[in-house]
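Please read the structure below before turning to the comments.
Every protein chain except one is present and positioned as in the full complex.
Lettered A and B in written order, each chain numbered from 1.
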Amino acid sequence: MNFFVPFCIPFIVGAVAMFITLAWKWGLWLYRLPRADKKRIVCGLPTRATLDAAGEVVCESLLHRRIFRVNPLLGYMHMSLAFGWFLLIAVGWAETIAYVGFRWVPLQGHVFFRYFATGLPHKPVFAFIMDLLLLFVLSGVALAWGKRFFSKRMGMRRTTRHVLGDRIALSALWFIFPARLIAESTTCALYEGGGFLTGTIGAWMGEHISTMTLLTLESVAWWFYSSCLGIFFVALPFSRYMHIFTEIPLIFLRRYRLRSDEKESSYDRFQVDACSRCGICIDPCQLQSVLGVDNVQSVYFLRDRRYGMLRAEVADNCLLCGRCAQRCPVQIDLNTLRINSRDRLHNIPAERRYDYLKGVDRSSGTGKVGYFAGCMTLLTPRTLVAMERIFHAAGEEVWWADRDGSVCCGRPLKLAGETDAACKMREYNTELFRKHGITTLVTSCPICLKVFREDYALDGIEVLHHSQYIFRLIQSGRLAIERGAGQFTYHDPCELGRGSGIYDEPRAVIEAIGLLLEPVDTRENALCCGSSVANTAITDGQQLQIARSVTAELEATGAGTIVTACPLCKKALGRGAVHAEVRDLSEIVADAVSK
Amino acid sequence: MKRVIIIGGGPAGMQTALCLVRRGIEPVIVECENELGGKLRNWHVLFPTFTPASDVLTELRRKVRENRIGVHLSTSVETFTDRQATLSDGRVLTCDAVVVATGFTLFDARIKEEYGYGIYDKVITSADLERLFNEGRVVQAAGEHPRRIAFLHCVGSRDEKVCQQHCSRVCCVTGVKQAIEMRRLFPEADVFNFYMDIRMFGPGYEELYREAQQRYGIHFVRGRISEAAPTHDNRLQIKAEDTLTGRPLRMSVDLLVLLVGMRANDQNAAWAADNGLNQAPSGFLQPKDLFLGNVRSGVEGIFYAGTVTAPKTIGETVNEATAAADAVADYLTTKA
Partner (left out) sequence: MAAIHFGYTISKPRAIDLDRNNLRKSDEILREMPELQTCIGCGSCTAVCTAGNLTEFNFRKVHTLVRRGEYQGAYEEMNKCMLCGKCRLVCPRGINTRGVVLLIKRKLGDF
């Protein structure tokens, strides 16, 4: 049996071009990985991680479990296209074997098998299954069309605006399956066979269309189908559909513990190209929902970065609140990618910039517990006073690192892309902490907390946010609290909640003091106060707009007091609040300490 | 007889009522507090002449009493139109016109947390200081022998961080006046005024400023205080930039007085929405125009008097109240 006809050429060319491009890209990215990352892969290969990764590939790349969780309809759309197409290929393979036995069949032989199999006896079971699968995929295509035109009904307020390459690939993809349906149906019309879908349409065509026309139509339809495939395959590595294949190695690499860091690395390419531009990140973005800024969201950031057209205006205009990363179905580390893009755009050498830090030490007091208020906390002295009362009530000897002002933790510099400069702050503060021999470091600022926990080498020093510290004091009975009738609502600071995973301790502390009322968006979904130091692009007025929208939601709980655990959030929410009082967690604790 | 409801029984409300009576119109004052006088009740002396506030207040109250003007105390207006007002006790008063003379709200200095008001007892507001003078308790707050007293101008004025962009006008001269008073009370103490701009717009104000500098030796430092923190000896350390030398400045003081600004009443928004009145971006009610219609609201039968439209001095407020009564009388005559 000969498995070649001229209309196969577009498909063959496309497929070959795609596989060469893919191999080239992946090879290059893997080759360019830092040595340490390569070692991680080699060490990880023979472990359980490989199996877990394979499982995750099935769940995510084929079934799209995570999209299902965010939006079932969207999940079905992605699943029908990915899993449906995969099954078409897999079952198609089995069908070929069933017809011609175990012998080598070229790729196009499998793909266009219906065309080649006209002379062979029918196998209605396969015809039925293949038609069912085609219907499954077609339902996904229909939804994709629907999403373009009626995005709101699909549960998405906004969908992604695409680049030209995407549009070509997208159009080709939309036509592939309808083209296949028509091509197979025409063949069925001429040679009979087919299942409930292609067979029925074929029979109808056979009745109504003359054989001569059908012959022409068959040729045209198969050419069209093959061309759509070819165009799609050629465009794929340069379009968003690159994610189909890139997500697979990404899942493996992630399981082998590769991570993005403050400097760009080759691993980032896998993350960047794994973005399917589904646009799920657009809706949670408050810059979009409150301010109407609609060209900076992660999907656009990744798109611009991928095509080398990233501008500082886009990279810098992000609160790094992590609401998008939290929903990303591919779990791309969006914040880190944004940070290392900023590093590339803004980092400047910092050998001599902070020479003036030499010998500076403004700390006071002595104790095994160090308290680092953080720059911003110095502007919210109520927190400082409250912490002092709490330390006193618990009988804690405290070393005050920065009561009289000190050196920044370095996270703001890092978030702005000046990573080398941030390193200098780290060196300074680490040395200061070591010098005073503390074993616990308490901070009231989640921004400081995150950098202390993640970027400082503080072995032997336990780093705690004041919410965690207070929680421990209460639990261990060192701090006696009197429960009152107050009603509180809690605002999760981004760096504390999504950033550091601390949700329960502040809530437990509040519940020890009064009634906790949760706002609509809470915990992992909590809104950002808008004053994040990570954003150097939006204006004061825009920050205020966001703050107002957030406080409106918090005040809607009916609580008289909005509690937060970050000086920056406190300042921001204080500006937006209309009725409610905005207080730091430590303040309400200090007020509730038993006399 | 035509009846006019005056919302607010401060200097503006009282003066409007007095002028209306003289024109044969019946005014009714609705005051939410339990006595007439508004914010002036807590004031000690008035700039630039150091006239006791009680002189002005007593005179106005006496005339109101003598003219048997109808006054509803401890009553607030819930809603109103040009023809009637619904009071908090449920009564509905009918009328032929309404004068809104509800004044302003003092800025809550606790919002500027970094200044430490409400945290450290060495931080007080200008309004607190007037009250302390009235009660004769300034020494209690400042200590027997304060060495240094600092005044900070523009607290809650010209500050976008607390959504108050406007200038409250009177704080500059109040700061100078209070600095002099403190210096008179504590001749040994150094008094520092931290300012951004000194706006001496009224008659005798500039002279007062000069006197403060020359005769009382008050120090004027151009810079906004950024933080206040307690010291070990129970004083306050304040930080600012001495912008004229371009260097950071820190000093310890025994008392920090925050010159709090005038903020628009929260009520304004709802009333503006009910009656189609205009609200300025600052939140104050916007008069028809600033030249020939500055006591008119732009809505028939609704007039303004005093600081409900913008920060003003007592003198300006009283003058404006006279103008408001005049405009009301005009309106009622043409309508009849």
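We take it that a contact is a pair of C-beta atoms (placed from the backbone, for glycine too) under 8 Å apart; a residue touches a chain by one contact, two chains touch by 3 or more.
Everything quoted here is computed from the prediction, not taken from an experiment.
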Touched by the hidden chain, restricted to displayed chains: A, B
From B:D55, B:D197 or B:D274, residue that would touch the chain that is not displayed: B:D197
Candidates B:P48, B:G223 or B:G306 - the one touching the absent chain: B:G223
Contact with the hidden chain (one of A:S266, A:N295 or A:T536): A:T536
Contact set of chain B toward the excluded chain (per top definition): 114, 154, 158-161, 196-197, 222-227, 239-243, 246-249
Hidden partner chain, residues of chain A it touches: 312, 316, 346, 348, 350, 353-354, 356-357, 360, 375-376, 378-379, 405-408, 410, 412-413, 416, 418, 421, 425, 531, 533, 536-541, 568, 571
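In this text, only the chains that are shown with their structure count from here on.
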Whole-Å gap separating chain A and chain B, where each centre is the average of the chain's CA atoms: 53
Parts of chain B lying in touch with chain A, wherever the complex brings them together: 111, 113-114, 116, 119, 160-163, 227-229
Footprint of chain B on chain A - complex, ascending: 378-382, 385, 403-404, 540, 544, 574-575
